[in-house]
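Some chains have been omitted; the remaining ones sit where they do in the full complex.
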Amino acid sequence: MQVSFTAAELLAIAQPKQTRGGTSETVRGLAALGTAGPGELTFLGNAKYRSEVAATRASVVLLPLDYDGQPQPNQLFLLVDNPSVALARFCSRLEQLLWPKPAPGIHPSASVALGATIALSATVGPLCVVEEGAVVGDRSHLQAQVFVGRGATIGQDCWLMPGVILAADCSLRNRVRLQPGVIVGSDGFGYEFVKGRHEKVPQVGSVLIEDDVEIGANSTLDRARFSRTVIGEGTKIDNLVQVAHNVVIGKHVILCAQVGISGSTTIGDYAVLGGQAGIGGHITIGAKAKIGGQAGVSFDVEPGAYLNGTPAMPYMLGQRLEVLHRKLPELFKRVDGLEKLLAQR
Amino acid sequence: MQVSFTAAELLAIAQPKQTRGGTSETVRGLAALGTAGPGELTFLGNAKYRSEVAATRASVVLLPLDYDGQPQPNQLFLLVDNPSVALARFCSRLEQLLWPKPAPGIHPSASVALGATIALSATVGPLCVVEEGAVVGDRSHLQAQVFVGRGATIGQDCWLMPGVILAADCSLRNRVRLQPGVIVGSDGFGYEFVKGRHEKVPQVGSVLIEDDVEIGANSTLDRARFSRTVIGEGTKIDNLVQVAHNVVIGKHVILCAQVGISGSTTIGDYAVLGGQAGIGGHITIGAKAKIGGQAGVSFDVEPGAYLNGTPAMPYMLGQRLEVLHRKLPELFKRVDGLEKLLAQR
């Protein structure tokens, strides 16, 4: 990293409620408490590392307001409401410095149809393809080798990283960030079985992705059979996730890596699905439900429920059954014992 | 959707056995029974929605022959053998209108080797790469940013969507449809452990994909170590599926999303594998077998068997064991009771 922040700049970024000590160092990087050295910033994001603060050699430390220790010489403590959030703001500044947005314009190697509409403030990077009738909004950035199909629309301040494919007639609202290799608008998996063959049901719907959604690398979101597959505002999707046709995902949902959601299922706002969980088709997962990693769910789930396992069951029940499952050898012995005892009498 | 169908055009597409009522509306779209309005077509695809037909505001309704209700004013009922199949035909027409095939020819931005053979009726879209010795057959369509490796062959009427990679020496027969990001012909995962290191076994075989196969977005199919990995005629593969080297998949098989099949395994005709199922290496899954979602199978499976769970077991046995598993707390209590009773006597 070729960056540098003065103490004054850091104050402006972190906006601490209080400071302790001071440093003459400029900050050129970021590291964990245990590994940071002079010229680096660190933070206490998790109370369990509290004891490491006293020994850190970082020049600047982001700390919670209730931290009562004192800095070492030439060390600056910044006391903030939430060190992790302050760190996120610092990282955001770092990100801008490391990878500044390119100038607006269309790279000469891009293939943009005459009938596409590209905002003057948008950037279409090298070797992108934008088909007829597509719209790219203000300040949106197609980084490189991105495909935007006919009639697809992209709102403002979106970032489509290399290799993203946004197929025909699909839409992104604003501030959507698609990591590399994301595919939006592949065909849903729909066939009719006729005379010994699976005949394709063409998928003529689309995908709508609302504001502030982020989608992880190589995830796939299928277009609806007709109507729309929807990803609600503020939802965050990790890598290699599968969202089938006609799925409707609410707002501020979290889908961890490798989750799979089958067709026509609805996921409520603020639900959280752990990695590799699999959700059946045509069901409803209630708002704020939590589904554990690798769980398999094939029935409706109440709002706020916490399920685990395959087939999924309430978390506490699953834990209890797991304990008993591991006592099966003992149970078989106990029943053996009872049978012997009775045989003797 | 900017499309429009007259009643006469719909009759030609749906070929109904019988009609009831009539409408002066032209059909401009497609919606579910409950949400369709005037100017839209709908259908009864599943008997459980039968009661919704009477209230639908759609102008045209595809219905099964045994539906005995009457249409509302300005509403047309089309009675057909199978409304879902008639709908599929309608969607197929819609698809052609929405996304017509581009004109034949090679886009000037594509990079096509001199030694490649491209049919005059084929389309090679923008920023595609076609290497030496590759063959693209009649009316096949490489949409955009597709890669076709040296010596790869593509039959007639295939459609390779954006970002598809067909590696060297792999073959598609006819009417193969590869969704965006599909990779055909990545190396199989083969190593020999020699002196503390995994030494690569170069994978010099290929992949053959037979007629009418469709493969979902970002799925990966490895080339054989030598000889061929084969996907049989009419098989349909969903998104993010992994097919390892030397796998042989039969005809008309269904692989749902995120399935993984390990090396040298054979899958029989008409088998159906649920989402996220994992199949071990060097085994045989019999024809028409059904493997449940998330199941894990590491042994041969009889034709027609229906397995579930990890490790997989017959579906009915799994259901029964699951019921008993949930009764473990009760069983432990019963054994406690028996022990107490015997201790008292």
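Each chain carries a letter (A and B) given by its place in the written order, and its residues are counted from 1.
Methods note: contacts are C-beta pairs under 8 Å (C-beta built on N, C-alpha and C of every residue); 3 or more make two chains touch, one makes a residue touch a chain.
Remember, it's a predicted structure, so these values are computed and weren't measured experimentally.
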Whole-complex copies, counting every chain including the 2 in place
3
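In this section, only the chains that are shown with their structure count from here on.
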Per the centroid of Cα atoms for each chain, what is the distance between subunit A and subunit B, given in Å?
26
Spell out the part of subunit B that touches subunit A in their complex, as residue ranges.
1, 29-32, 35, 82, 84-85, 87-88, 91-92, 94-95, 98-99, 107, 109, 125-127, 144-145, 161-163, 177, 179-181, 212, 214, 216-218, 234, 236, 238-240, 252, 254, 256-258, 275-276, 293-294, 309-310, 322, 325-326, 328-329, 331-332, 335, 338-339, 342
Flag every residue of subunit A that touches subunit B in the complex, lowest number first.
109, 111, 127, 129, 131, 145, 147, 149-150, 163, 165, 167-169, 181, 183, 186-187, 189, 191-192, 194, 196-204, 218, 220, 222, 225-227, 240, 242, 244, 258, 260, 262, 276, 278, 280, 294, 296, 298, 310-311, 313, 317, 320-321, 324-325, 327, 331, 334-335, 338, 341-342
